[in-house]
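A single protein chain has been omitted from the complex, and every remaining protein chain is retained in its original position.
For chain A:
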Amino acid sequence: MPAYRPPRIAASEITPNAVYLQRREFLAAGAFGAMSLLSTHRSEAAALSTVSSAYKVDETPTSREDVTTYNNYYEFGLDKADPAALSGDFKPLPWAIKVDGMVGKPGTFDLEQLLKDFPIEDRTYRMRCVEGWSMVIPWNGFPLAALLDKVEPLGSAKYVAFETVVRPEEMPGQKSVFQSLPWPYVEGLRLDEARHPLALLAVGLYGETLPNQNGAPIRLVVPWKYGFKGIKSIVRITLTDTQPVNTWQAANAREYGFYANVNPAVDHPRWSQATERRIGESGFFNAGRHPTLPFNGYADEVASLYAGMDLRTNF
């Protein structure tokens, strides 16, 4: 069985980021200007100008390498390495998000404009996957609440529904004979959850625009919930008065709920949620197991949202 071995690259051989970012100018300036046109179709990380924020967990961030090569994004394939390997054809720009439903000012928002309207914050969050592994990720983004304020939700709106793009020609997992899930991938939050300051619309990580495999160009991050709530490549947000069904709940309601709050006391029917393997820390001879914390360590901030609720039945 062939195994992939990452090449060893000496630090001296790595092009400095500033030089790398100028490569198009270099090409355009030369006689091979046409070549730069070819590169416009590829998605490439671009630096974001960001502001700092108070939302930073005091833990070592997972390496950029691990964050961008170990992904669950079934639109590109089921294997953790598939999204990085098979998302090269995906075109994240231009991009627009339609916001509709029970809002005073529905509209379609161009991503470039949103990036100008809102300051992009640096936020380092824990990320806990329902499968039992976790990371610490330095995201860049703006609060979901900021976008919701723009559209003025009506008093009758109780929930927010999200939808991922459907592009079989660019997303191999949506095109293959064997379909793992029905598309589009959908998710939902209660409006008060969506308005919580921790709920983030991420447009980048490690100070650069999101790679395709991480949900380019814009994705949801709700750090106190399991990772599958963080819907990627969002094209539509709908305010509604009925609780939306999310993709995983529709696939298996016994195992995945609407809330999906991280909870070490409520096991997945097929595996324990009491501990997690921290990616990067867990070497071959060191399982790197951490105890899983209620609400993924964000209980002080979010537990009040669920006061009086039975978290065993509302899992």
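Convention: contacts are C-beta pairs under 8 Å (C-beta built on N, C-alpha and C of every residue); 3 or more make two chains touch, one makes a residue touch a chain; residues count from 1.
One rule holds for everything that comes next: contacts and distances are computed from a predicted model.
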Checklist outcome for this item: Per UniProt, and picking from "ATP-grasp domain-containing protein", "Alpha-glucoside transport system permease protein", "Cytochrome c-type biogenesis protein CcmE" or "Protein-methionine-sulfoxide reductase heme-binding subunit MsrQ", the hidden chain is "Protein-methionine-sulfoxide reductase heme-binding subunit MsrQ"
Checklist outcome for this item: The listed residue (A:T60, A:T108 or A:S272) that touches the chain absent from the view is A:S272
Next on the checklist: Tell me which of A:V57, A:L181, A:L293 or A:L311 is the one touching the absent chain.
Outcome noted: A:L181
Next on the checklist: Out of A:V57, A:L78 or A:A145, which residue would touch the omitted chain in the full complex?
Outcome noted: A:L78
Item to check | Positions on chain A contacted by the hidden chain, ascending | outcome: 1, 3-6, 65-66, 69-70, 74, 78, 80-81, 130-131, 133, 176-178, 180-181, 248, 251, 267, 269-272, 274-275, 277, 279-280, 282-285, 287, 289
